[in-house]
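Handing you this structure, nothing more for now.
All protein chains but one are shown in place.
Each chain gets a letter, A, B and C, in the order it is written, and its residues are counted from 1.
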Amino acid sequence: MPGTRTSCANSSTVPLGCDGGRPATWRRTARGPPGSFRSSMNGKYCGAVMTQVIVLNGGSSSGKSGIVRCLQAVLPDPWLAFGVDTLVEAMPSSMIEITPGGEVNVGPEFRRLEAAWTEGIAAMARAGARVIIDEVFLGGPASQERWQKALGGLDVLWVGVRCDSEVAAGREVARGDRVTGMAALQAEAVHQGIFYDLEVDTTHAESMACARTIADRVT
Amino acid sequence: MPGTRTSCANSSTVPLGCDGGRPATWRRTARGPPGSFRSSMNGKYCGAVMTQVIVLNGGSSSGKSGIVRCLQAVLPDPWLAFGVDTLVEAMPSSMIEITPGGEVNVGPEFRRLEAAWTEGIAAMARAGARVIIDEVFLGGPASQERWQKALGGLDVLWVGVRCDSEVAAGREVARGDRVTGMAALQAEAVHQGIFYDLEVDTTHAESMACARTIADRVT
Amino acid sequence: MPGTRTSCANSSTVPLGCDGGRPATWRRTARGPPGSFRSSMNGKYCGAVMTQVIVLNGGSSSGKSGIVRCLQAVLPDPWLAFGVDTLVEAMPSSMIEITPGGEVNVGPEFRRLEAAWTEGIAAMARAGARVIIDEVFLGGPASQERWQKALGGLDVLWVGVRCDSEVAAGREVARGDRVTGMAALQAEAVHQGIFYDLEVDTTHAESMACARTIADRVT
Partner (left out) sequence: MPGTRTSCANSSTVPLGCDGGRPATWRRTARGPPGSFRSSMNGKYCGAVMTQVIVLNGGSSSGKSGIVRCLQAVLPDPWLAFGVDTLVEAMPSSMIEITPGGEVNVGPEFRRLEAAWTEGIAAMARAGARVIIDEVFLGGPASQERWQKALGGLDVLWVGVRCDSEVAAGREVARGDRVTGMAALQAEAVHQGIFYDLEVDTTHAESMACARTIADRVT
């Protein structure tokens, strides 16, 4: 089962063989919120896993980018951070359409390139880079499944970044560089049917505080 | 006394002769928070004033820019927004030095151009544009006096934008485009000896909420 | 007549009293291309003029911004640079409409704020800042007249920045941040009926070379 994290009775007896010289922090028995799941063990030995990928999913203006930069600052290892914005920037300008109301429309060519991009990011993680992915699961569970499949065999921490719809809409105005309406449209929709190891809510918490919460779960 | 706002017993009997055709909104009897001051009447008739300039002062990463964009969105009239960043961008690249620790150093040439800039912004307001100024009073009361002198005769709303130093430092990391250390250095310093009509604090309040608070004081 | 530059028989006997300590360079007998004009003397004494404002007019992607930055680098004094982009950024986001084809539409509110902006920039120059203005005269001669009127009494160098329409269209694609079509629409149109002291053409000349040509005409 993709993403299932088996528990391990005797994990404390197993040596941790991570590169980078990070202090050995034993895996907490991750328990997500009701309805969430537990990720798969990817280490050779039970307990010896190291988080290789962090996937953040949340709507526009929910504060993901700020959390990503804070994560890069507080995590002891250097992590590469990519997002759907990186992909869109890498594409020719005509591949994505945003309606005046904030709806995002993409065609089959977008999906084809996105699939290759997803494979490539997974390959970076397999080649030894620790990777943070900043995503907006506009396609719902199908979006998560695409990443799950591509990241198969890697230890992934799935994080939901929530933000109250009205607050996100206000931040959209404050940022001034987003199409108005996108935040409200996505605030709830992108979390429908998605499972997480961990959820943070930026409605009342700072990016840095959310980043520390996530970092505590990185092994 | 600079910036003192005299009260007016019979303001309700005075006609408002503003340009721009805005509906006549009578001046609230502005009462700032304890310790604040009351600004000078600048209208020809007591009570007939219309806010012509809003000056926001706060440290780096205190959230001024977000408040400015929200103000522009919620205020019924169109307002022009300028800030010290606009001035720095208008200058040759060599006119300002930011140390690795976040200190900002400027020379006499900067001050000379800044003085002309200040005059020009005041002239825009006198020519009928309503103007929001996003400032960092690094020079303390002397910085405010420069603006006061330039804005003489205009109805100005002085707003302090506060943010807890640690929170501002976290947001500086989350933004990723500022020199680390600037937020903490400026958080308290820029408010020393400055008087305000109104203060907002972004530590626990959203930009939009702060903007609404300020907009309620705009006449 | 605004912008007329009167000749002066005995200019060499007149002392130059400029601020900034720039070496006294005597005014060349400016002769524009056929059909151009000669700007007004603004100094107290004939010949004692110092260029106070440089206005660059040209279409989108003609290379004005690059020339401006080079001018700021090669001119010995620090000059402030502003453009129509500065004004648009200062406005609420809803004040300008760009059609998918690249046409720019503005309403009466835009014009009202623009008029105040124009007054303010002129005031900066009168307060002693030397100012470069990067403009697109979409309104033709009426656009130039607005600036002429506002800049009355100041010594202005009017510069046309030309670029072959097809080359500008190619650069628009290369920049990737402009609406396609704007460059071609504006390339010729913005020069119709405009007079210049000097014209440069970026079709075959680098920004730096154009800047040096302009700087040679600054007194």
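The criterion applied here is as follows: contacts are C-beta pairs under 8 Å (C-beta built on N, C-alpha and C of every residue); 3 or more make two chains touch, one makes a residue touch a chain.
Given the structure is predicted, the values throughout are model-derived calculations rather than measurements.
In the entire assembly, the chain absent from the figure touches the shown chains A, C. The chain that is not drawn here is touched, among residues A:101, A:120, A:141 or A:193, by A:120. Considering the full assembly, A:73 is the residue among A:73, A:98, A:189 or A:209 that touches the omitted chain. If you put the hidden chain back, the residue from C:167, C:185 or C:200 that touches it is C:167.
On the side of subunit A, touch with the chain left out of the figure occurs at residues 72-73, 78-82, 86-87, 89-93, 95, 109, 112-113, 115-117, 119-129.
Remark: the residues of subunit C touching the chain excluded from display are 63, 65-67, 69-70, 73, 167, 170-171, 173-176, 206-209.
By definition in this document, only the chains that are shown with their structure count from here on.
Because contacts link the chains only in sequence, without closing, their graph is best described as a line.
It takes 180 degrees of rotation, in steps of 5, to superpose the Cα atoms of subunit A onto those of subunit C.
Look at the CA centroids: the one farthest from the centroid of subunit B belongs to A.
The most centrally placed chain, judged by C-alpha centroids, is B. Remark: subunit A and subunit B have CA centroids separated by 38 Å (rounded to whole angstrom).
Centroids built from CA atoms put subunit C at 30 Å from subunit B. Those residues of subunit C in touch with two or more other chains are numbered 93.
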